[in-house]
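Yeah, one chain of the complex is gone here, protein chain that is, but the others are all in their spots.
And now, chain A:
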Amino acid sequence: MFMEYDPAVYSRILTGLTLGFHIIFATIGVGIPLMIALAEWMGIRKNDPHYRLLARRWARGFVVTVAVGVVTGTAIGLQLSLLWPNFMQLAGQTISLPLFMEVFAFFFEAIFLGIYLYTWDRFKSRMKHFLLIIPVVIGASFSAFFITTVNSFMNAPQGFELVNGVITDIDPIAAMFNPATPTKTAHVIITCYLTSAFVLGMIGAFKILKGDRHVYHKKALHLTMMSAFVFSIATVVIGDLSGKYLAEYQPEKLAAAEWHFETEEEAPLVLGGYLENDGEIKYAMEIPYALSILAHGTPGAEVIGLDQFPDEDTPPLIVHYFFDGMVFIGMYLAFVSMIYLLLSWKKQQLMHSKVLLWSIVAGGPLSILAIELGWVFAEIGRQPWILYGIMRTPEGATTSDHVDAMLYLFIGLYAILGLSCSIVLKKMFNNNPAAHELEQRGVEDRGERT
């Protein structure tokens, strides 16, 4: 291979690969149950079979993605101990509680998802069936919450004393509700909702673009874009709070993300750009005061720069690109869903214009890309630490000789799983279009085609 064998490096790549693959499925796994619940709820409230079919079809596609989410989640769960045994030996003392509770939340979700999927026509009361998706939504969001508290702990470890390398005096609640927990969990959960809304909105928009003018797709688009707008506003607010969190607790992460080299007041925000080898920033846009506002809420505030930290404690400067990519996409999603909403309110003849529909279609993959970028930023941004301020990443890694071979094994596995999953999903819906299923179910066509 092109690099020397170093188990820590390969462990990082393999963990990154597994998580990078897993979060695609995990994100929609957290968000889609909420969207299904919304659709079914609308179906019952408005007594509209289109919404109910929407819930049904989303649920059907959802199970296939859940399967991949479950197995890759199992993979990362095991890999934590296989690839980072020294880290788990130390941190296992404190993170096992949230890990344990995450499994409970997921257990709860799994039981009710099984029931929900197989009881569509079983109860006389539609409400009864709707109630079954509620525990799925709760379980999904809570498992995201608990697992994110583990990650928060790695960023802001607390709730224990470290005496001669041994963790003592443990307070599990303090460890779980560390300073990073509120912003991290809120940001993760809300962006899961946002991404899921856009991924589902993409399907509706794509169908309409392909000439399927069925009202079913229009209703799907409307529901998803309305939700996406609400979620994107919440995302922006929480994103701002996350910036303030970083400024206070992990200033070097924020400084690296913003290429903010020198501590100063009235700090400008660097957007985009390119960093030359000599440390010159080229082609960037600078917004005066914006970083001070982002970090502390006032334009005159002092923002700590990278000059305050020794080199071996600072994250790589590449995180700037990830951070900016995430922010740009977040803004884009908010903008597109807002335009859709405005048009549907004031200028209905334009709401299905080609440009807007294509922008929504692009929003699907872009939102997933933003999830990846944001996650890579958060993870690489806390390098060189695996436990911030306590354990450096290489100290936590395995010493085994075969991590490289395992990396290739998993690259193969994820390639095959990803490919099969997309083939199966594609076939599932192409072989059975919505209009066909509506007819089959005896839902009358009440002349709503336009």
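In this section, a residue touches a chain if its C-beta (ideal position, glycine included) is under 8 Å from a C-beta of that chain, and two chains touch if they have at least 3 such contacts; residues count from 1.
Basically, contacts and distances are computed from a predicted model.
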item	value
From "Ring-1,2-phenylacetyl-CoA epoxidase subunit PaaC", "Cytochrome bd-I ubiquinol oxidase subunit 2 apoprotein", "Acetyl-CoA decarbonylase/synthase complex subunit gamma" or "Cation:proton antiporter", the hidden chain's UniProt protein name	"Cytochrome bd-I ubiquinol oxidase subunit 2 apoprotein"
Option from A:47, A:74, A:308 or A:353 whose C-beta touches the chain left out	A:74
Where the unshown chain meets chain A, residue by residue	60, 63-64, 66-68, 70-75, 77-86, 88-90, 92-94, 96-97, 99-104, 106-108, 110-115, 117-119, 122, 135, 167-168, 170-173, 398-400, 402-403, 405-406, 409-410, 413, 417, 420-421, 424, 427-428, 431-432
